[in-house]
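Omission of a single protein chain aside, the complex is shown with its protein chains in their original locations.
Read from first to last, the chains carry the letters A and B; within each, the first residue is number 1.
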Amino acid sequence: MAASLFVQGLINGLNQGAIYALIALGYTMVYGIIRMINFAHGDFIMIGAYTLFYTIPLMVNAGMPAWMAVIIAIVVCALVGVLVEILAYKPVRKAGSMSALITALAMSIFLENLAMVLFGAKPHNVQAIFQLPTVRVGSVSLPLNVLLTIAIGLLIMLGMQFFVKKTNLGKAMRAVPQDKDASTLVGINVDRIITLTFAIGSGLAAVAALMYCSTYPRVTNDMGSMMGMKAFIAAVLGGIGVIPGAMLGGILVGLIEIFVKLFAPGWYEAVTYGTLIVILLVKPSGILGKNLGEKV
Amino acid sequence: MAVETKTAPVLRCQHLGIQFGGLKAVDDFNLEIGESELVGLIGPNGAGKTTTLRTITGLEKAASGSIVFDGHDLTKITPSKIITLKLAYVPEGRHIFPQMTVAENLEMGTYADKAGMAGTMEDVYARFPRLSERRRQLAGTLSGGEQQMLAVGRALMAKPKMILMDEPSMGLSPLLVQEIFDIIQEVNRAGITVLLVEQNAKMALSISNRAYVLETGTISIEGSAAELMDDPRVKKAYLGQ
Partner (left out) sequence: MGKKIRISYLLNAVGVTLIFAVLSGLFSAGVFGTSTTYIQGICTTACYTIIMVASLNLVVGFMGEFSLGHAGFVSVGAYASAIVSGLLTGKGLPDLGLFLVALLAGGLAAGVMGVLVGIPALRLRGDYLAIVTMAFAEIIRVCFCNFAITGGKTMSGILKLSTFPRAFWVMVVCVSIMFLFVRSKFGRTIRAIREDYIAASASGINVTFYKVMTFAISAFFAGIGGSIYAHYMTAMIPTNFNFAYSAELLSEVIIGGTGSLTGSVIGAAFLSVLPEAMRDFATYRMLAYSVVLVLVMLFRPGGIFGHWEFSLTHLLDKITRRESVKEGA
């Protein structure tokens, strides 16, 4: 009995963790390139979820598979991400980290309230995307869409890691934060790479939205800030700016959440934040982060 | 006094003016460099040497005047496109990518143009055996001299027509300075035009064909390296004689 409870927790934790990991990836990529906490990133998921809410019925009516809606969601999210970057973040980039932080906070408030004005404060139910059965192994129930979520998460992580390590654009994305002038001199258009990073990070938020909705099919205008915060913790825990760190951090936060909920339901957030504090004090660069020391 | 360049100029700056936070940093700067020349630009700290190089490569904006490289007006080109014209810049303080390996750093040198990369990489390793030994090491862990070599090597990867070198001797031991200057000379002998900015006037003049002296934002003296070495003003101010 205890063992099956544990396995069940493990599966749910991994499911939750894979979603956080994907969101954390967006935070990590943006922080990695411009050293800015993009507080609005969580809200990109909300945008992705609303897009799914409106496009899934369209897809179904047109006789196409429901998951195709995610392509539209990716495009919408990437577009919003790029717009936010160009209109709000780029102009304040030289003004220092305080301005960047406040602008990001403001964009988050803006998107949440814009969504409330446009879609109302009532939650919407997203139509199911995958109709997958639940398999029972002993007393453990194993919804196959959870497995799918974990698999998609892993696949995207590996894909991103490959992209950043092996492709020309990926290398440029790594080069820019290391030395902007040197990047320009070897022919990298720094502004374009930053915009591209935002597009990819925000596009991934749409995938995260898909995965989230397949587990919890509810959309609200403030869903992004809650999840965003946890995913952000995940990114910092694993080592912000490091892609495998986002994966590790996400899964860690997911597991902590599910297991603490089993024993002390009211305290899971405190434990998550507590872990974050301990890690930051012991190793500010996160578990997998390289210790470079904060540049002043 | 003015020296005729032997061939058509590769780089020509005319009446170049640079503003820095409302102040004139460089004023009426004129410079002409012919093909395969090695030209020195010397002068005291704060004279505007680095600012000039940064303006030529588009990292700073020119307030007035023109910069023409190989028939292209550089003031109208985005800085990231400069390298595609085969003009490379090795900035002051080395500016390598510290968290990439030596090999990756060299590879970044061909970011704008991947053709023929493999061959060039072997050429660079042949010129800098020490980089070859450390090709899998992170660039940030190299010594100062090795980082300078890497920066030069990365510039060479793009097969440039011309290299701008900013203070290559900075922070290096005399032995390493000699080594770097030998490399610059070799690079030049291979047919690459070099503009060498240096505070170490003696070293710079010893390898240059011609040189300019930049003082408080304007060219005060120009001539062949031999002429400058005999110039009493240069002797007094820069050669310590």
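In this text, a contact is a pair of C-beta atoms (placed from the backbone, for glycine too) under 8 Å apart; a residue touches a chain by one contact, two chains touch by 3 or more.
It should be emphasised that the depicted structure is a prediction, and the values quoted were computed from it without experimental measurement.
Every shown chain touched by the omitted chain in the complete complex is listed here: A.
Listed residues A:117, A:137 or A:158: the one in touch with the omitted chain is A:117.
Per the touch definition above, the residue from A:106, A:135 or A:151 contacting the chain not shown is A:106. Note that of A:22, A:37 or A:70, the residue touching the chain absent from this view is A:37.
The omitted chain makes contact with chain A at the following residues, 35, 37, 88, 91-92, 95-99, 101-103, 105-107, 109-110, 112-114, 116-117, 225, 229, 232-233, 236, 266-267, 269-270, 273-274, 276-277, 280-281, 284, 294, 296.
As a working rule, only the chains that are shown with their structure count from here on.
Centre to centre, using the average C-alpha position, chain A and chain B are separated by 44 Å. Chain A contributes residues 168, 171-172, 174-175, 178-179, 181-182, 184-190, 290 to its touches with chain B in the complex. Every residue of chain B that touches chain A in the complex is listed here, in rising order: 57, 59, 78-84, 88-89, 91, 95-100, 104, 107-109, 111-114, 154, 158.
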